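Quick one: the structure is below, questions incoming.
All protein chains but one are shown in place.
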Amino acid sequence: MLTFLTRRLLSAAGTVLLAALLVFAAVQLLPGDVATQVLGQDATPEAVAALRDQLDLNRPAALRFVEWAAGAVRGDFGTSLVSGEPVAGSLWLHLRNTLLIAAATVAVAVTSSIVLGVVAGLYRDRWPDTLISSLTLAGMSVPEFVVATLLVLALSITVPVLPAVVLDEASAPVGDLLPAVVLPTVALSVVMTAYIVRMTRTSVIDVMASEFVTTARLKGLGAWRVVVRHALPSALLPTLNVIAMNVAWLVGGVVVVENVFNYPGIGKLMLEAVHSRDLPVLQAVAVVGAVVYVLCNLAADLAAMALNPRLRTGERSAR
Amino acid sequence: MSEAEPNPVDTGGPVKGRPARRAGTARATLRSMLRSKPATAGLVLVAVHVLIALLAPLLTPYSPTANAPGSALLGPSAGHWAGTDALGRDVLARVLHGGRYALTVSFAATACAVALGTLVGCAAALKGGRLDGLVMRVLDAVLAVPPILALLVVVTVLGAGPAVIVLAVTVVYAPQVVRVVRAAAMGVAPLDYVTAARARGERTFPILVREVLPNIADVVSVEFAMRASWVVLLISSLSFLGFGANPPTPDWGLMIAENRTAMTVVPWASLAPIVALATLVLGLNLSADGLAKAWGVDRVKEAQ
Amino acid sequence: MSAEREPKQEAGEETAGGAGGPSEGRTDATAWQGEGIYRREVPAKVEDLSVAYRAGGRDITVARNVSFEVAAGQTLAVVGESGSGKSTVAGALLGHLRHGSRITSGSVEVAGRDVFSLGNRDLKALRARDIAMVGQNAGNALTPSMRVGTQLEEALLARPLSRADRRAEARALLEKVGLPEPDRIGRRYPHQLSGGQQQRVAIAMALAARPRVLVLDEPTTALDVVTQARILDLVAGLSAELGLATVLVSHDLGVVARMADHVVVMREGEVVEAAPAEELFASPRHPYTGRLLASVPRVSDAGLAEVGEDGTRTVRDRAPVPEDAPDVVSLEDVVVQYGRSRAVDGVSLGLRKGEVLALVGESGSGKSTLAWSMAGLRSPASGRMRLHGEQEGDLSAGARRRPMAVRRRIQLAFQNADTSLNPRRIAREAVRRPLHFFGLASRSDADSRAREVIEDVALDPALSDRLPQQLSGGQRQRIGIARALAGGPDVVVADEVTTALDVSVQASVLALLDDLRTERDLAFVFISHDLAVVRGIADRVAVMKDGRVVEEGPVEAVFTGPNHPYTRRLLEAVLEPAPAGAQGAEGPGTARDSGTPLPGAAQTAGAAEATGADGAWIDLGGGHRIRRGGE
Partner (left out) sequence: MPRSREGGGGPPAVPRRTALLGGLGAVGAAALLSGCSPGGRSAAPVLSQGAAAGTPAAGGVLRIARPPASQAETLDPAGALSAYEYLGALYNRLVRMDADGETAPDLAESWESDEQGVRWTFRLRDGVRFHDGARLTSADAAYTLRRLVDPDLASPQGTVLSPLVDPGKVTAPEPGVLGVELKEPNFEFPALLTNYNCYVIPEGSGDAIGGTGIGTGPFRLESFSPGGRGRIVAYDDHWEGPPVLDAIEMYSMTDIQARTNALLAGQIDLISQTNLDFATARVVEASDRATIARSVNAQWYVLPMLTTAEPFTDPKVRKAMKLAYDPRHVVDVALQGTGVPGNDNPVPPGTPYWTDYSVERDPERARALLKKAGAEGLEVDLYTSSYDPVFTPMALAYRDSAAEAGIGVTVRNASADSYYTQIWMNKPLMATYWYTGRPADQLLNQVFRSGSSYNETAWSNGDFDGLLDQARRTRDPDRRKGLYQDAQRLVVDEGGAMTPMFADRLVGLSREVLNYRETGFEFDYRSIGLRP
């Protein structure tokens, strides 16, 4: 178990490092020199040279990457080209804010979608399934920016119960941000729920048709017991990965929704960095995204181990 | 040994019962899809969108790009069924033409992503060993980079244009296709007919083309339909963020972005493209479901 | 139609008469074990049952007008090949139908209640108390996420027991099914148990409710022969002890013979014959039953059995391999590794032209790995593996590195007819490709050549335009063999080629292989775990265990002994399709010819002295040798 964890963590770290390298390399490949980009029209040769010097661009890329990575490990992501401040500070704040939405979304979407998915799976082809499946299809067919726009129109402008946009900046206390979390959470949950419900439904249908559930039924057990004790653990297994991928997506994919709500999260930070070619920020965001992705997958694996003793105990006997 | 479903004894009669899944018989697939109402609806939706895109100029007397300052922001009327936008352009005309951009770019992007992903995924599955390890490692890292970030970087750097969008979407989705296709190909690779080919000493490429590809064609097709629906959404999101089509191209995402503030004044200027977009995505989703069902592909599991 | 009528009436009579038949006495005696008040009640009764499901807009009948009943303490076997509807009937006894299926006529009565008219609650109660089922594969039937002890205790919920009592009872049950250390086993998860242990747990679970009816659906099919024998003993003992009415569903006539008092034979959803076991095995009345029985290979046959239309059985003479037949393949000390473990650990064997060498062993013994290695799919880590003949070839190279001429001379045929053909290509294509690939036919005449090859395996060439799923299992297997023949090989490695086939089909495929061998002087490496099949087709046998050959010799010698203890265990576990009674002195479940007493360890040692031993081996002469050391 411990060795397993160590191995997984090491491989996760490798993945993050490789991802960081990819981003770093991609950034190097961007047409145009960073210095020229930043200077724009004022890019006289001397100015470019000076800035290159200042940005440390004159040393080999490999060396810079190693140094950067060494800093990143210690939480030092360098300095923003735009604000001149350390990247880490605003990165953590934006990440914290996004995690706020992400946590709320995960809580809402995962619970509701599992419940809905199980119901749909159990009532396969009957009206609850038809209803839930139609709703999820609708949820999958409407882009989140449409959902977000409609929500603002309905709940902020027509009936102003919730803020349309976030007025606070990234460093606002969590308490101040809470009311602003509601609408983004709803918008994201709609989309996310749709996918997880479908997954859960299929998985429940599969498992309910499995031999061991049939056996449990034929043992004369109650329906609740069959579903909760026998079917659910196995049914949730394949769902875990979908959830993990959705959560990972949340952290990188909230761009559109954060944009609509002016929410000071990592998506907004990313968009700003892309626009202003703020490479250190961009790179830091990419790494944070990769870390979240890797952690989500790790969490999914651990959850899978909790649900599946086969993974937990390792293969022992068997013939 | 227990009977799964009736199987013929050694009499030579065709197998009954089992859903026929025969090679090359698109007709059988179609028939099986048409038996399901949702799948039929999906196919019809997609077909209607394709038809509209093809016939758009015949369906409306208005140009989708002509500005008519005199008739801006009109509500629906006999002249303009869905009203006009802020520049006086006929909303219906723009929506009808909008499918052209959405369909072409999405189709091209999906095709590239799926083709590339299929190639790499099959190769990794068949070759196995170190190549597979390497591919999966790199893939994992690529998947770890937030896709939207990759997309935005590509688009900001190369500028927004159909070709760039296609490239960007390929970059983002190909790795996911690789995973799915690889898993499917891994399911086929150990099967005896592939083993037979390997025992003959056939090279990897003929094995891939002759033995593996035909048998994961279903997975790939379902993948295609499913990805297409995501790609349509993604491209509209990009347009919405201002990274998509150049004005005055009629594009649904762009239209929604342009007109969403005015939703209370001219609701149809944004609702019409929303409806168009949603129905196309819905159609693709339903078709993917139908295809998956007809071929017995577990769509959700494949999606992992 | 007539085939169906007849047995139905027969069964009906039995029901109507309420008595009669050899089992009557026992029925009455054990009926007392029911509730307090005696009721003249049959524990399980199926009457005129028809089940159908809808597919492609029409009804497909899976079971038609099936009737039978089981008395307490009795075992009724439902026998049939795949597609006979036997499993459907088994499920119906518990009120369980596959999704989409429904009853179109008749009824199922268990413990006096009409199963399909029960409400949810009553049905649950019935399953919890009166009837239980053990499925084919306990590995799938046990919930993977729960400890087996917990699952067992769950099955006790219907009984008014305290928690502690339930635990104790669960422990007792595990003990009862012969599991050692029940406490430890109870804490394990299903995957931590072996297949046999899993099946024992499943049986314990079924017994937990103290049911009156026990349904066994192919309970031992997934198990090794040795384990199978033990499980069957267990079930037989428990049924007798508890006075259960047992319904056994099986395709294996050996198992049925061992277990059943009464047999119902089904084919394509219909009952073709129902009779007391002894009667049925002794003199089957329906021709189908006769053919079925005759098709089962027996270890006592000295050659392949051929079955006539009417079920007559003649044993074909084995064509002897000429003394001077040259070796086509020789293996010397071959080691094949998977990672660090040795799947094949130093095997030396020879194969002569026109000879069938059987590799026998349980799963995991390394026999398939060895075969695949010969076919060039996995290179040995060490040892020599050579092909002889007009062209010498090194077989330790992978297929791709072998010269074309060597490659085509050794070919592989597969076990599973479902996966051995590319489902997207017509059957002929599977044969055409090697013809073309090996340069044996030009593009233009490859097609006609392929037809010829297909005809050679006794298939109508018209079938060659079909896709695999439009062919039956046997047909597919023939195409698979045709594919192996297409290259014009000297050696065919046949990996469990008949294992997945129904007995009647198996017989015809075996006959085909035998014909091919004689006609073409082909050598076969025939891999099988079924000793009866081996006895019929092989010239020589090599028994493998844990990657090594433990015994090797001419088929007669190996089947008469003396043997390696492991071989002996395999032989003892073989079940023959003759009812327990008829097997007389041999005792139930054994197939030994009483004329060949089993040599004990002492005999083995003695034989060794007689002929002289060379290190690890005891040579019994005539090419028969046994590895030293027991299991």
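A, B and C are the chain letters, set down in written order, and residue numbers restart from 1 in every chain.
In the analysis below, a residue touches a chain if its C-beta (ideal position, glycine included) is under 8 Å from a C-beta of that chain, and two chains touch if they have at least 3 such contacts.
All values reported here derive from a predicted model rather than from experimental measurement.
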Neighbouring shown chains of the undisplayed chain, as defined at the top: A, B
Contact partner of the left-out chain, one of B:Val95, B:Ala109, B:Val266 or B:Leu282: B:Val266
Among B:Leu59, B:Leu87 or B:Leu167, the residue in touch with the chain that has been omitted: B:Leu87
Of A:Phe24, A:Trp68 or A:Phe261, the one touching the omitted chain in the full complex: A:Phe261
For subunit A, the residues touching the chain missing from this view: 37-42, 51, 80-84, 152, 156-157, 160, 163-165, 167-171, 259-262, 268, 272, 275-277
Interface with the unshown chain - residue positions in subunit B: 65-67, 69-74, 79, 85-88, 156, 159-160, 242-243, 245-248, 259-266, 269
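Going forward, only the chains that are shown with their structure count from here on.
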Partner chains that subunit B and subunit C have in common: A
Pair with more cross-chain C-beta pairs in contact, given A-C and A-B: A-B
Whole-Å separation of chain centres (CA-atom averages), subunit A against subunit B: 23
Residues of subunit A touching at least two other chains: none
Subunit C partner contacts - residues on subunit B that touch it in the complex: 1-3, 5-24, 191-193, 195-203, 210-211, 214-215, 217
Of subunit A, residues touching subunit C in the complex: 209-222, 225, 229-230, 233-234, 307-310, 313, 315-319
List of subunit A residues in touch with subunit B within their complex: 14-16, 18-19, 21-23, 26-27, 30-31, 137-138, 140-146, 149, 153, 157, 198-199, 202-203, 206, 238, 241-242, 245, 249, 251-253, 255-256, 259, 267, 270-271, 274-275, 277, 282, 285-286, 289-290, 293-294
